[in-house]
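For reference, the structure discussed in these notes is given below.
One protein chain is absent from this view; the other protein chains keep their places.
Read from first to last, the chains carry the letters A and B; within each, the first residue is number 1.
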Amino acid sequence: MDVQRAPRSVDHSLWRTRLGLAADRLRENWAAFVRARVGVIGLAVIIFYALLAAAHPVLMSTVWDESIYDPVVGYSFDETRQPAPPSLRHPLGTDPLGRDILSQLMFSARSEFMLGLLAAVVTVCIGTMVGAAAAYFGGIVDTILMRLADIMIMMPGISVLIVLSALIGVEHLELGLIIGVLSGFGGTGVVLKSQALSVVVKPYIQAARVAGGGPLHIILVHVVPNLLPLSFLYMMFTVTSAIFSEAVLSFLGLLDIRMSWGLMIHTTESAGYLTQVTEAWWLIFPASLSITLLCSSFYLVGRSLDEVVNPRLRRA
Amino acid sequence: MSAVLSVRPAILASIAAALAVLSACAREDAAEMPIEVTEAAREAATEPAGQAVYRTGIFAEPISRNYWSFYGGPAGSVWTQYVLDGYATTLYGYSDRRFDWVPVIAADFPTDLKKETVDGSEFWTTEVPIKEGVQWSDGEELTAEDVAFTVRTALDLGLGANWARAVDTAFLERVDALDSHQLKVFFKTIDEDGNPQTPGLSVWQFGLGFMPILPERYWAPIVEEAKRAGEPQQQIESLFAHVPDGEPTSNGFTFSRWEAGAFFENEAASNFFRKGAVITQYENGALVETNERLGQVSTFYGEAGGGKSLEYEVGPHASSEIFSIYGNQDAAILALTNGDVDYVFNPLGMERGFQDRVRAAGDLEIVTNPDNSVFYMGFNVRKPPMNVREFRQAVAAVIDKEFVTQSILQGSALPMYAMVPEGNAYWHNPDIDKIGQGLSRGERVERAVDLLKSAGFTYDQEPQIGEDGNVVSSQGQGLKMPDGSDVPGIELIAPSAGYDPLRATFAIWIERWLNDIGIPVRANLAGFNVIVDKLFSDSVAEDLDMWILGWSLTIFPDYMESYFHSRNAPENQDGGENWGGYANQEFDDLAFGLLSETTIEGARDTVFRLQEFLAEDLPYVPLFTIPKLDSYRPSRIEFPYTDVLGGLEGLNGMQQAVLIK
Partner (left out) sequence: MVGYLLNRTFQILLTLFVFMSIVFFIVNAQPGDVSNVYALNPDLPPETRERLRDLFGVNEPLWKQYLVHVRNTLTGNFGVSFSNYPRSVADIVMERLPRTLALFMTATVLSFYLGFALGKIIAWRRGGWTEYTSTIGGVTLYTVFTPWFGLMMIWLLGFKAGWLPIGKFLDPELWRDAPTDANAVFGMMIATAVAASVIVFAVFALTKKRRGSGAALIRIGSLAGSLLVAVGIWLVAGTGYLAWDIIRHMVLPVVTLTLISFAGTMLLTRSSMLETMREDYVVAARAKGLPEKDVRDRHVARNALLPVVTSFMFSLAFAVDGGVIIESIFSWPGMGQTLVSAAVAEDLPLAVGAFVFVGSFILLAHLAADVLYVYLDPRIRY
């Protein structure tokens, strides 16, 4: 291990040293991450889907005719019977409404990422603030926030989402916010609080206080940065649950959206092809597998990060 | 796959309510063999038929066994309707397949309405004879007292939903039993404001005549107790809360077992009054019912003679019927193909995937029938530009219903132009204006632009058609209203793909086509609740632009009055269903006339004119209807006929007529 490598030359300025150290730590963490192996597989899958998502607009503006390949209003005029099995024109076939499955799959990948990102960012913002505030102030603030967390944890997540989406119009934005809030005020907040507790007792926090730093300043500048590695880990789990929830709700027909993986399965289901596993496999497997793969990949990456971030799980 | 997908109770409630009328025709198919109704004979009769179980699948739980509650709203689901089909009969009903209006337990048609003064007040009165020998399942006679009791209860407690429709307090004064088999009905001759009125077909023949009859002996004490429960609301609650135990029934089946979440079972009533009756329909229109058990041969609508179009014997031929409850349509269809059940009740319409699965099973038959429903796009005609008739016509012209229904939806839907579906043949007017039908894309756009310009609309730049005449090469720009201002952004609110892919698909294509001709429409795909709530909100007149929804329809099309008469606009009547605020004096007069029309021929004439009117003025653009598909196992069960409006499901699976092999 080369943890304590000295600056390479004396004329390096301080930021360079810092950068070097950060790069070293990153390299070391990366090594630990790679050693956990499963995370790498997860990462590969995530990158694969990210590429798919990125390729969609490119394909749409170059080789794919919009009137045929649009994921929502496209229609394949070449096929006489919809859904059509895979062909050269439609590598994954068409859906019961004559739309290209591959195009839908790629288009939806982007919204899945956006949804995951939104939920994750909301979780981290709320979670770190809740954790830091609870640990820093203690007392009544801590009690209130932790009781709130209890409630959030006890919320039967899927059921809450089902009820909400059945009753109010829910689209990706609302879904991301709800999941972010549930997770941020709930489980993530609690975990980050326990981490923050070990931070607020550090001498430099005391020093900052003595130096007259306001609570907000101390929390933002000194506490929150120390929570970020752990919160990054929880981001991964939030992404998993966001994508999973979206798929389930779309599948149940409860979201007012025009296209997503879950909705693709829903379309298959309402057209009656869901149990025709071998006869109409292209309607069932691409979307279902994508949901499964992306969810488990984020989860695996999260687990592997745990090995890196959590000192007790680190190898000797 | 969840409950959600399979069934939205909201829509089902409406389907149930509308089908309640349809269900009356199912009650046509029932009778009784001339056997001694002793306990021993009953057992002997059921013993050999012990295996004859009508095994069917449903995919949601029935709500209640309480018929008052089922017909009165809270329990009015279509699933409840299926399982309670064998419980209550009516005075009149529809004939098989042709939907002629015929007596059921009435011995004959009623006497003509006549004005009569009783105790100083004037009434329209009519008398109805009741058949002798009609028995409840416990062997007691069904009498005129039972009918009078049922009406009295509905009036006294102020029961709602279908009861309120059957027993219309605006018209009905009371029903008396002159003796055990003679009824006298009293209608009011003036309305609340003192204007003269006549109880038309929808009030009397298709209203009160179709009311289910419940047994007085069983229910009278329960109703009495309910009436002591305090406030009217609590009285109703008390009645609805009763769980029947040993309630006698009159339509062929009695309750046997209900294992919640698993199955519902009814037993055949061996003394059903129509058991063994032979129904014969002749090509000349005559209709004969030979009921040996009652010793009665009834002939309606002409003289028997010539070729027969239908003949069958009423059952129940099954000794019992089991409704297996599945969690969703997939499970039910899987069970059907697997041989667990022989027929699946499917109010949602069977999509192509299910059809493929059923066909692949080999031993199942699929029958396709027209359905009595309309899916439409409505306009808020209070607001410009929707208030301009040519604008609405232009919108209708660019909507290629054939393309969406046949190419995109692959025949899952059928295009529609009139407000009465083609399948409802007697009332459907085939000669209405079908704007845009058969035109190419280019011709449609041209037609629409012409229509808009004729009403004073102008373009900065008109839409351009591509060389082959089928593609809009550049969209119309800067469409201005006759007063010179820009056409504002228009919202088209429609069910999302999650709720109904058919309507969502239509909405998306309409958005595209309207944008082509420069109309700035945006399709807002929303949850069903959101749409319904918008329609029922107080600000519907301001907030609504265009919307897509659907109606389940009744055979007698008086619904056109409910949807389009200006008195039914929400601003004129709380809860009115003319959400678009359509108001046209000429139409109002015609539609109102329909309500007091007392002859079928006169009503038909009015209905035809109403359809012509609507097809031109277009407060709604009818979009499509869905074919009704039923699938069953012919090696196990057989129906006397399968070609009928609304399909087998519309007849509640013909429980009293189905043969079990």
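Heads up, the rule we're going with is that a contact is a pair of C-beta atoms (placed from the backbone, for glycine too) under 8 Å apart; a residue touches a chain by one contact, two chains touch by 3 or more.
Since the structure is predicted, the reported quantities are computational estimates derived from the model, not experimental observations.
Novice: Using the touch definition up top, pick the residue from A:53, A:130 or A:247 that touches the left-out chain.
Specialist: Candidates A:53, A:130 or A:247; residue touching the omitted chain: A:247.
Novice: Which is it among A:162, A:230 or A:255 that touches the chain not included here?
Specialist: Counting the whole complex, the residue in contact with the absent chain is A:162.
Novice: I'm checking contacts with the chain that's been left out. Which of B:259, B:431, B:542 or B:586 qualifies?
Specialist: From the options B:259, B:431, B:542 or B:586, the contact with the absent chain belongs to B:259.
Novice: For a quick check of understanding: of B:236, B:479, B:569 or B:623, which residue touches the chain that isn't displayed?
Specialist: B:236
Novice: May I ask which residue of A:136, A:234, A:282 or A:299 touches the chain that does not appear here?
Specialist: A:299
Novice: Name, in rising order, the residues on chain B that touch the hidden chain in the full complex.
Specialist: 1-4, 8-11, 13-14, 17-18, 53, 60-61, 63-64, 66, 69, 73-76, 158, 160-162, 164-165, 233, 236-237, 240-241, 257, 259-263, 265, 320, 322, 324-328, 330-332, 334-335, 338, 340, 529-530, 532-533, 535-536, 549, 551-554, 559, 562-563, 573-577
Novice: Using the touch rule from the top, list residues of chain A that touch the missing partner.
Specialist: 37-38, 41, 147, 150-151, 154-160, 162-164, 166-168, 240, 244, 247-248, 251-252, 254, 265, 274-275, 277, 284, 288, 291-293, 295-296, 299-300, 303, 306, 312-313, 315
Basically, only the chains that are shown with their structure count from here on.
Novice: Taking each chain's centre as its mean C-alpha position, how far apart are chain A and chain B in Å?
Specialist: One centre to the other, that is 48 Å.
Novice: Would you tell me which residues of chain A are touching chain B in their complex?
Specialist: On the chain A side, the touching residues are 72-73, 75, 77, 81-82, 96-98, 165-167, 169, 250-258, 263, 266-276, 279-280.
Novice: Chain A touches which residues of chain B in the complex?
Specialist: Answer in residue numbers: 1-2, 4-5, 329-330, 333-334, 350-357, 360, 407-410, 496-499, 501, 505, 508-509, 512, 525-527, 529-530.
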